[in-house]
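Missing here is one protein chain; the remaining ones are kept as they sit in the complex.
Going by the order they are written in, the chains are A, B and C; count residues from 1 in each one.
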């Protein structure tokens, strides 16, 4: 009566190919990626870290409102992007800017949301990266829909749908996994378990043996992977993508990693966790681990490392330049995209705002874009002055 | 890193203590309930079936708008009520009228919803039976809340939270199981898998090995039981309740049963399933099975059976009488219970309706409660006639 | 036996399939609203391979109201299919399919059962085009068997239009005739923007002439259903027949009432509505949904803002009461009826 579930259960320990000291793990259940792939990933990791740190600095300089950093989670970010083909789709959360950049999105455009110029700053179709999702887990059913549409048309698209450990508690997570399973949709659900949802630790989020154990309840294979092990991530996510592309249906992958910084710059993590916990995770840094692994095995030359660092600097400079440039957002945009054609009501409202602006431009001392009441008053005719 | 999940997984086959031919199963994993309990259940089963059939007939006679029958699922209904103590709570769905009655709710009051006199016809506190839930799975978080409140006060309450196979797909199912697990709430989630959600068969509802396999993803033990085996249901649900009461936390129990009739009288099941399928399940009827089992073992005397049947007739007659009595619903009730004290706005609206009624009562030929425009017009003063 | 496979309706309704198997090539046919909707879906599926229909029980069963009757049989599983029972999942999946080249038409089984999808509708469906600066459009339709008047039990008769109408980024339509049901549903499916399509349950079985292909006005256009000179009744969806009946009664009493059928709640046709109100100087808004902060309030507010100096009396409202939808036996108190409408008309300060 019951289909045998054993193949749907994750391994007891997360898959690890390279240990925290950079040494290859014996008898790992997945073949190691080749050195070229690992080297490429190291470059991406170095850029990823640099981007995280640059964005963080830009918040302090007031160029970004806030930044939810993936510092410490870069291996997950890089792997999520690297295992995909051009025709595939990525569904990132607010924390997955680096993954979006990994697929080719310009980091300046990716951070438009947090700079405040507009919501989604990039064209989702250009690199097949959905807009950053903020309402938690809501992007997961979208991922299923994109995948199912591709399946109906016979296209080989695979969709990488990302969420956090906290996001797994939302109803949409459940509904998306179930739909994906029932429609056998080529979606890889990739949960970055970074141990916290803002202040709430995993132990208060779930009592499950692991988040990957949620898969079996949908008939979806669950897998667990060391989220700071670049090699293991490439292997596990790569296999999941290949399986989905081959018609194997969805998969749930949980990466065990850690949010090294506060939820965002605005958060005060000392209220809910110890520095010692953070320090312990610093020991498991994904970049150090991969660097050691490649260096110890003679694969990484120092010139290569220097080149990676230079490339990371170049990207960081691009981000700095982009975010330091002030774009004057156009209020006409507020009305232009609510519908394909503005409704009569929106045309009226746009005209009102335009009228306010034209009056304001006549007024010295008021700046377009300055916070506060939006515009100059009409001359108060009729007012008894 | 991962807690051992094996104890959370259900057995490969549903627990069965008595097979379809009424014979005790050897080596069953639960001890059989004692004969007195089984006899008592048989009486309840016979009444349950009679209630289902009576309600069905009352729809044909126009006394009920519609009736979602639990015909074929009576063993689940009876067991859900019988394993609870007085201080426990039951959360039924629209299909679980018989379970509510099993806890002492007057069947006439239980069917008020479907008669159309009011929404919930009984006092939920009297027998600790929540109002029938229609929006699917929404009652499950309530069950967790009731249980958690009891826990906080140190009360030994256990909550039986019922839903259907279809209901497990809703986000609220997921959130309720997770909350129950994290708060270690004494809730038994009891899924009656009757193979259909209206027209949608289980195979299009889920790709899971079984619905009970959803438990592990929350750290909740899952168990499967033959939903037409009264003995097994009493054993499995009884153990789950005892475990919850002893502080063991929530449990998920899936009963494999079958919706023998259409979704409601309004449904046409021939559009989506074969008579042969229904016929096969008729062979597994829970009442026949328990009757045979008790008779074969010499436990059931024919006088006893006659007494059960007489009692069932008595209950059915009570239901008939109750539903054939017409209660004139009072429109004042519409305004009385929206808030503890009606708002000024509601007082205004109540006055308007009262005014309409008083005018209407002056008008011959219009009946209070007659469908159509609500009331008599004020004399159309000012109208240019 | 009713066509409703839900623990819901007291009213006996034809159980017969609503599908219209032999579509005439053109001309005018008499159809129920249910049939007109079925026909619209059929024609859309036939014309545009990117149209897909899905939801709960829409496949083999043809939907609890039979609006999708025969679509799976005729267009195949890939074009019309059942989903697991989860409305947020349904709408969320539709968002993804619309992002990826399809035109999904999803069915919510009843108004109240669309609420689980509220976050998807408000935070994604309504906002996607805007947040992506027009790059990602969501051509999708959310069909909702809407409002009451069918003796349904709790949660089966809500009127939910205000929730959607208040949410910028959605179009909200409510037909009142089979012809409009056809025309507006076709327009909704063809629209580049998401549409919440409200189908008055109590009108599913009402019949009317439907011209094929339709030449009815599209989204954003109200029509004057009946001309009159003394006061204007403004209604949409299930309230339109009530308004028309009231106008008929009033005529016998010597008062000439005009009836405007909004058809499209968003966008709102200020021009037609205001012209009608100005022509009579008096108006009553009739809606089945609760009045407080509902669409009826918006109509009163905008008509008053725009036509104040032409008004001889305040615009009045006849709406559902501000109470949870009543049980079947008390339902008639909730529904705007002819008498209430005429009472409101009487209150329009005729003495001035």
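Just so it is clear, a contact is a pair of C-beta atoms (placed from the backbone, for glycine too) under 8 Å apart; a residue touches a chain by one contact, two chains touch by 3 or more.
On a predicted model such as this, the values are computed, not experimentally measured, just so you know.
Out of all the chains shown, which come into contact with the hidden one?
A, B, C
Check each of C:112, C:219, C:286 or C:338 against the chain that is not shown and name the one that touches it.
Of the listed residues, the one touching the omitted chain is C:112.
Looking at B:17, B:150 or B:287, which residue reaches the missing chain?
Counting the whole complex, the residue in contact with the absent chain is B:150.
What chain A residues would touch the chain not displayed?
Against the missing chain, chain A presents residues 65-68, 94, 113-119, 134-136, 166-167, 169-172, 197-200, 204-206, 262-268, 271-272, 329, 331, 333-335, 338, 343, 345-346, 349, 353, 356, 369-378, 380-385.
Residue by residue, what part of chain C touches the chain that was omitted?
These residues touch the chain not displayed: 88, 112, 115-116, 118-119, 122-123, 126-127, 130-131, 154-155, 158, 162-163, 165-169, 266, 268, 290, 292-298, 300-302, 304-305, 308, 311, 313-317, 321-324.
If the hidden chain were put back, which residues of chain B would touch it?
Residues 89, 118-120, 123-125, 130-131, 135, 138, 140-150, 152-153, 157, 171-172, 174-176, 178-179, 182, 333, 336-340, 343-345 of chain B touch the chain absent from view.
Just so it is clear, only the chains that are shown with their structure count from here on.
Quick check for the class: compute each chain's Cα centroid; which one is farthest from the centroid of chain A?
B
For chain A and chain B, what's the span in angstrom between their mean Cα positions?
It comes to 43 Å between the two C-alpha centres.
Where the centres are mean C-alpha positions, what is the separation of chain A from chain C, in Å?
Roughly 39 Å separates the two chain centres.
Just how far, in Å, is the C-alpha centre of chain C from the one of chain B?
33
Touching two or more other chains, which residues of chain B qualify?
169-172, 204-206
I need the residues of chain C touching at least two other chains; which ones are they?
83-84, 86, 88-89, 116
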